[in-house]
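One structure, as structure tokens, below. Some questions next.
All protein chains but one are shown in place.
What follows is chain A.
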Amino acid sequence: MAAGVATWLPFARAAAVGWLPLAKKTMPKPPVDKKSRNDEILFVNVSGLRFQTWKNTLDRYPDTLLGSSEKEFFYNEDTQEYFFDRDPEMFRHILNFYRTGKLHYPRQECIQAFDEELAFYGIVPDIIGDCCMEEYRDRKKENQERLAEDTEAEMATDTPLPPHSTPRERLWRAFENPHTSTMALVFYYVTGFFIAVSVIANVVETVPCRPPKGSKKDLPCGEKYSLAFFCMDTACVLIFTFEYLMRLFAAPSRCKFMRSVMSVIDVVAIMPYYIGLVMPENEDVSGAFVTLRVFRVFRIFKFSRHSQGLRILGYTLKSCASELGFLLFSLTMAIIIFATVMFYAEKGTKGTNFTSIPASFWYTIVTMTTLGYGDMVPNTIAGKIFGSICSLSGVLVIALPVPVIVSNFSRIYHQNQRADKMRAQQKVRLARIRLAKKGTTNAFLQYKEEGGFQDRGSDSALCLKNRSSFEHQHHHLLHCLEKTTNHEFTDELTFSEMCMTESVGYRTSRSTSISSQQGVSTSCCPRRAKRRAIRLANSTVSVSRGSVQELDTLQVHKTSAGPQSRSSLNARTEDLKLNCDDRDFTAAIISIPTPPANTPDESLPPSPAIPGILRNSRCSSFTHETVKISSL
């Protein structure tokens, strides 16, 4: 019920006294109001801004946060007020809703922020007053469109290739996004070049060239150098046909592909050539054949695959279909009216051009679009008057829908630009997120390293001080997870290396025979391992890694050292020092002379030789600090 109704209810109840003398039956007992009806002032503190209001005001809407007992959760006993840690500016509007019964949408606020506040206070956005409802709806729709576009854009282009794509899928991706591989880019540019060549050839074909010896008339170049042009045409058509067939083969849904606009343009562009080949040199049909050659000009539309601006234009025209339709309809109406009037006005004049109403159509169109060729001119006064009215109204009728189309185009264009900017921003954002995640993982791995699980020795306490209790608890949680699943966390690089070198593992020497490597390979790269399990009799991950890989980082080194170096405390402290000093030293290549056994599996018995080797390599790494920068 609206606020007003609640205020007037006591009055309506009081007026019921008027029914009492007329009542046929006895009246029911009134409800007993146990609460004290004295109105009190409530204090509401929103992020420091204190609001005060009558309790009755808030009670008007009992199904919102402030009107129900839910607000008691926010009551602060010490200051005797309700404290909300929210935006104070927005709260003003919320409170005004209680006071006036109308919710207004502040135009300068972001629509999402406003929605969130409404959701928090339990107010349904449908009760926004009529004055602000339209604006609210428009902004909300705009926002939703933007979000939908963003998710689309995210999913569409720059997703990394799924690992198991067939050649067909890869081909399709290469066609749709030429930036993914160099081959695709080359092909893209080649087709673009040939489209241009073909279009230019078509144009130049008709230019008159100097006639060959013995003839006086100027010949179009197409006939003079007919062989050359024919060869060029053939080459272009071959390329286009090849491209079309490739696309057809690669398309995930052939029927849909064949119905799409671009495919139709492709077909129309190459058909005339083939029809020309097939058609005999007959005089009757060659006229039709000449007409077909006109369709060769459609090749220019193939450029729209290459140019985004063209696509935007096409999309704009499509989305402004209703405006264009209106324009056309109003123009047609005006043309018919004015043509009729002009015809009857000029009927009497001798030798007039306005021979019929359809003939006057031409005059009307030329006048309304202010072209004014002057091939048809009215002579009578009435004709001239109506002619001038026609041209004036033509300007108006055409000028009306044009701004709508222009604004649509500008909106779509800006959206597109925004999409590009978003993509660029997305990359930066994702990189940052990845870095943060890496940081967390590395912090955890480091934590493990430094024996955070065991009793804190004096050495390890040095670096452990820097962490907050939050981090400690977080690391403890991760450790619990590890213990639960009996797997350990490693970092991305180690994992990717293991997977990568798994693929080349069978090629390299099978020197080290640590049998449990098999188990390792299955745990980290199950799919590949399954495929190669037969071949991988003896190969080890670490072997291949050592011999092939130049990419390595200190973290990997650290993880590898971790389980191994439990046997030798010295190594650990050295390692520790490394970590503490070179925290940010993430990308450095250390070529490992001999492969350390990098296994997350704790059950692996460390061979005694290895820590020594490790130490050596670590020392070497320590001496030349930045050997090479990894090409990450």
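We take it that a residue touches a chain if its C-beta (ideal position, glycine included) is under 8 Å from a C-beta of that chain, and two chains touch if they have at least 3 such contacts; residues count from 1.
The definition used in the following text is that contacts and distances are computed from a predicted model.
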item: Among "Propionyl-CoA carboxylase beta chain, mitochondrial", "BING4 C-terminal domain-containing protein", "EF-hand domain-containing protein" or "CSN8/PSMD8/EIF3K domain-containing protein", the UniProt name of the subunit that does not appear here; value: "EF-hand domain-containing protein"
item: Those residues of chain A which, in the complete complex, touch the missing chain; value: 1-5, 7-24, 26-27, 29-30, 32-33, 37-39, 54, 56, 99-100, 344-345, 348, 380-382, 385-386, 389
